[in-house]
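The complex is shown incomplete by one protein chain, all other protein chains being positioned as in the whole.
Chain naming follows the written order as A and B, and within any one chain the residues start at number 1.
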Amino acid sequence: MSTARHHVIIGSGVAGNQAAETLRARDPDSRITMVTVSRLPFFNRYDLPRVFRGERDWRRFVIYPAEYYRRNRIALRRATQVVAVDSINQALTLQHKETIHFDTLLVASGARPYLPEELTEYRPLLLGFGAFHEAVRVADALPKKGHVIMLGGDTIGLDLARTLIELRHRVTLLADNHTFWPHEVSEDDRPRYIEALRNMGFDVVEAKERGCLASISQGAPGLPARRLVFKDGSELHGDLVMPFFGNVPILDFMIGSGVDIERGLLVRPNLRTTNENIYAAGDNCQIWTDSVRHYCFYHGWKNVRAMGELAARNITGADEAWAPIHDESLRLTADGKILSPFWEYQ
Amino acid sequence: MGEIRPVYLEDKLKEVEDSGRLDYRSKALPTWCPGCGYFSIVEAVATALCELGIPNEDAVMVSGIGCSSRFPFFINSYGIHTLHGRALPSALGVKTANPALTVVAVGGDGDGFAIGGGHVPHAARRNLDITYLLFDNGIYGLTKGQTSPTSAVGFKTPTSPYANPDRPLNPLLMLLSHGASWVGQSYAGDPEHLRSMIRQAMEHRGFSYLHILSPCVTFDKTHRTYVNLGMQVHALPATHDPTDKLAAMGEAMKNEQAPAVGLYYREQRPTLDDALDALVEKAGGEKRGLRGGRGRKLR
Partner (left out) sequence: MSTDVQIAIVGSAGDGTIAAGDILRRAMAEIGYRVISFDLYPAEIRGFGKCIARLRVTDEQAYSLKQQSDILVSLDDSHAIPHVGEAREWGAVIYETHSVNPLPEGAHLSGHIDPGQVPYNVPIRELAEKSTGSARSRNIVIVGYIIGLMRLPVEPVLRALVGKFKGKGDIAQKNEAALRAGYEEGLRWFRLDDIEFGPPPAQEKGAHVEMISGNAAIVRGALDAGIDNFFGYPITPATSIMERLASEMPRHGARLVQTEDEIAAISATLGAGYAGARAATATSGPGLSLMAEMLGFGVIAEVPSVVFVSQRGGPSTGMPTKHEQSDLNMAVFGGHGDAPRIVIAPTSVEGCYRCAGRAFEMAEAYQTPVIVLLDLYLSNRYETVPFPDRPPFDADTNRYADTRGGAAGFQRYALTVDGVSPRSIPGQAGGMHVATGLEHNELGRPNDQPDMHLAQSRKRHEKLKAALSHPGFEPAKRFGDTGQVEVGLVAWGSSFGECLEAMYLAQEEGIRCAAVKVVMVSPFPVDFVATFLADCKEVLVPEVNYQGQFAGILQMQVPRAVTRMTRIPCAPLRVEEILDEIRRLAGRIVEPQAA
């Protein structure tokens, strides 16, 4: 089919870009606009560890070059934040008070790193790692053979740590219930996985071993830059502290939009929200899964990409249901290391 | 005129030679028609320069185009014979460049008030320190007799064969209203008066306008002739106060019936040179002397 509709996609990650590609193929004359807060075009965040190997030209991380967007007539609006969505009038409002009308809307806004309540006061002392400039900042702040203290240890953090360890940095992981997120590791399996981490070169400190973290502060002059003090009085020093407590969906702009939200946007198996013109894809939505009679999150770039494609297909007339066909489990390799299917993007 | 006394040619020649005024005449013979009023103007200017003791090299005659404008060739001084109507702005340039020079602009009624009319008010209002001698013969003589801005109504010429319908200008009234600081009128048929007026005009510090009535013997046989002018020309009333501009304007208007000769108006006020010098002082600069580029200093 080919219409003159205006398809708007919020987010330019894996889901959003796959959806755009599929929409353009299936609805050639339509107008497609992609809105993202990022200043970069679609880039490979999974490759960010390369920054630590010296790659600083962001253009080498770009997955789709500028020409792709021009050729496919996808209007890519970067550095643009959506602040409100009006599902009845089919309009969204941008932070700079511009109103955009849409015929269909795909919310593929993804997720942002989560920081537990008790650590928010230490935010200035922590270094994030999601965006390109953050990766550069970390790489610049890390001295040779530096010591990184990782809090939580989700798969993004673990992936980074692999590169750091390979580059002869020291990584100390303060493991807790966020470790291995989004993979779920049972209590029984946990000791083996933790051992595997040690095998890979991590120093692992289990939360219950040292007790909870009491404070994080700037190290004294001459000492490493960060000083962690635990409730039991013991201390840990390092050059950087990086939180990796998993991600939470970015959906503040959807509040008051008229669609149902729980922790994520609630969507049917066809990825449609409670509004017939609004769909969602990626790690910001929970899909109704009949088998467990429950709304579930699905993670990993393979699933996220499939969601993007599915949503686009359904937006353009299909009526297909989501079926997760990609394995999400964390594996232990033969040589006692951990391997996540979410690493190594293709 | 009083009683006739015999004058011997040799005595007269000696008197002329001794006066020194011949030094101010160039070797070129004037190209004017015999009887033209301009001959006496040349005499009068040469005499004035001589009597005032102005060195030949310090005088510059500036003219436009016309019979009158041939004038510079007949005076032994520096001179510029420029374009029709452009004597006054050229004179502005000469005087601004070297205020020590005595600059006399000359021109006819067409040169001054037709094509050159736009420059007259500005030379007068700026009080440019020059003398402007206007040779008014009410006709364009050099091009053989067309009407001019001061030709009388009814005058018949090749370009007005059925009679001139245009009302003539009143130059004296105009110059008074433009702010000229010295305005006078004289007559080429009265050489004594002419000489005296020219000298006064040149002595005056500021813009001096001397209107000189002069017959064109070749092309005007009906209006402005020696006979007619001889009868019409009279002196300004002895009671006229030359510092009273309104009175001067009144007298100027009466000219339309019969021309009166004499000093119409005179005042002293700062000249353009004064203003330019004041600017230099205000800006903190140093006044320059000028003798060409000699002694010019670059920064």
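Simple rule for what comes next: a contact is a pair of C-beta atoms (placed from the backbone, for glycine too) under 8 Å apart; a residue touches a chain by one contact, two chains touch by 3 or more.
Being a predicted model, the structure only gives us computed values, none of them experimental.
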I'm checking contacts with the chain that's been left out. Which of B:21, B:119 or B:224 qualifies?
B:119
Tell me which of B:37, B:79, B:168 or B:242 is the one touching the absent chain.
B:79
Which one touches the absent chain: B:56, B:146, B:160 or B:177?
B:56
Pick from B:35, B:93, B:154 or B:270: which residue touches the chain that isn't shown?
B:93
Even though one chain is not shown, chain A touches it at residues 39-41, 58-59, 65-70, 75-80, 94-101, 132-133, 136
In the complete complex, which positions of chain B touch the hidden chain?
27-28, 55-58, 60-62, 65, 72-73, 76-83, 86, 88-98, 100-101, 118-119, 121-122, 126, 272, 276, 279-280, 282-288, 290-294, 296-299
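Assume only the chains that are shown with their structure count from here on.
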So how far apart, in whole Å, are chain A and chain B when each is placed at the average of its C-alpha atoms?
97
